[in-house]
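To start, I am sharing the structure in question, which I have written as structure tokens.
Only one protein chain is missing; all other protein chains are in place.
Right, subunit A next:
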Amino acid sequence: MKELKQLLIMMAMVIVGITAMSMAPSSVHAATDNSLAAVQKKGTLVLATSPDYPPYEFQVNQKGKSKIVGMDVSIAKKIAKDIHVKLVIKSMTFDSLLVALETGKADMVLGGMNPTPSRRQSVDFSDIYYMGGQDFLINKADASKYPNQKSLANQKIGAQTGTLQYNLAKKYIPGVTIKGMDKGTDLVLALKTHKLEAVGMEKPTAEAYAKNDSSVIAIHSSYKLDKNSTGSAIAFRKGSDSLVAAANKSIREIKKDDLINKVYLNQAGKYLKVNTANTSMGHYWKYFAEGVEYTLIIAAVSGIIGVLLGVILALMRLANNKLLKGIAVGYIEFVRGTPLMVQVLFVYFGVGVIINLPALVSGIIAVSLNSGAYIAEIIRGGIDSVSKGQDEAAKSLGLSKTDIMRSVILPQALKNIWPALGNEFISLIKESSIVSIIGVTDLIYQLNIVRADTYRGVMPVFVAMVLYFILTFGLTRILNHFEGRMQHDS
């Protein structure tokens, strides 16, 4: 009963902590507006974007270096130049962009984003800088079957989840079945394999796909829309009036000279050609290499920290001290009871309100804290598996508790749990891929970039799959080697 009570208190403390942190941002934007001055003082304008959306923003692989380019990036550059600061680009998934803004990870967000009323509730928007219009992508073979929006009635249509295109199709096309996916590349793949009849997209994106893939074409939609739900605007943290004003000034200049159509889109088109000139996977090996590198770094560092944390938690859990035990039990139960993805988001955005941690560090912390809890349970099981007689024999020799643990119990426990620990390390390699949502350039992240850049749906997935397999298989061999070495004693 007492233990249950302690556990509940622990939980309550954790929840209070989280709530306190989630309250913090509101006090941040309650401050009077010094947003422009603040940006100018630090000398950098931080743009958050999701570079898998050509021609708005995407990554280009030029002279062995990869950089983020596109129409939105050109606009961001101009704004930075106009207020005399340097542009810094942070990449992450589309879903994370506005959170990054609210939690101070970024100063502005460009992502072909429509300033919808619901988004306006949490952020401020600049004037509309571009009216893309809405298209559908269809298979070329279906050109006569689906000449216009009306002909798509009662069909299966795809759109990115949470986007305007998704809501429009649902609302205005009679009898339609909507299939939502996260990635444009996945939608196009579904289209080409006839799981979908059409995909709703922004006009420039649809045109870019059509240009790069001869089996699909773009047709215009006939939605009647107001500017706010179809144009793109720049998002800022609430209350950044001076920064918004500065951006609007730059946007007016861009519009006056029609820079988007005359310059930016042409540049983007050229970059796209660079990307699609050679879409062989070999050409993109550097992307994959970097992905493998980051995946390994995260798994290795988190594995080591996880083991250390796991040992500490396991010893706390086995301790006689009720408080230590309660803390360990509460921690383990809490971590195991929440998804890793939520933990990653919490560390990056939630804790980020207090200390601004880079994405990689946040990712490693979250994955370490997570695996620590699982490893603690494995280790506890291992310690329990060592017979009581071992402890008694060691005690009867006068050995201290620490020496018994270190020389007698833990080595035997380690041997017993080695296979389970191996499983945990393997799953660490695979599960850590969730950090891609906060823009850590691990293998999954790079996979999505390559898919977006090359307009190839399947091949990059296959390459990533093989790479993951090589990593886990290699690790299995190494672990087996050590297991063999521990076997000499039996």
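The rule we apply is simple: a contact is a pair of C-beta atoms (placed from the backbone, for glycine too) under 8 Å apart; a residue touches a chain by one contact, two chains touch by 3 or more; residues count from 1.
Heads up, the rule we're going with is that contacts and distances are computed from a predicted model.
A.B. asks: Hey, which one's the missing chain according to UniProt: "Carbon-phosphorus lyase complex subunit PhnJ", "Oligopeptide transport system ATP-binding protein", "C-type cytochrome" or "ABC transporter domain-containing protein"?
C.D. replies: Missing chain, per its UniProt entry: "ABC transporter domain-containing protein".
A.B. asks: Pick from A:T103, A:N139, A:Q412 or A:Q446: which residue touches the chain that isn't shown?
C.D. replies: A:Q412
A.B. asks: Which of A:K171, A:K227, A:K286 or A:K395 sits in contact with the chain that's absent?
C.D. replies: Hidden-chain contact among the options goes to A:K395.
A.B. asks: Would you write out the residues of subunit A that touch the absent chain, in ascending order?
C.D. replies: Within subunit A, the residues touching the omitted chain are 387, 389-390, 392-401, 403, 407-408, 411-412, 415, 488-490.
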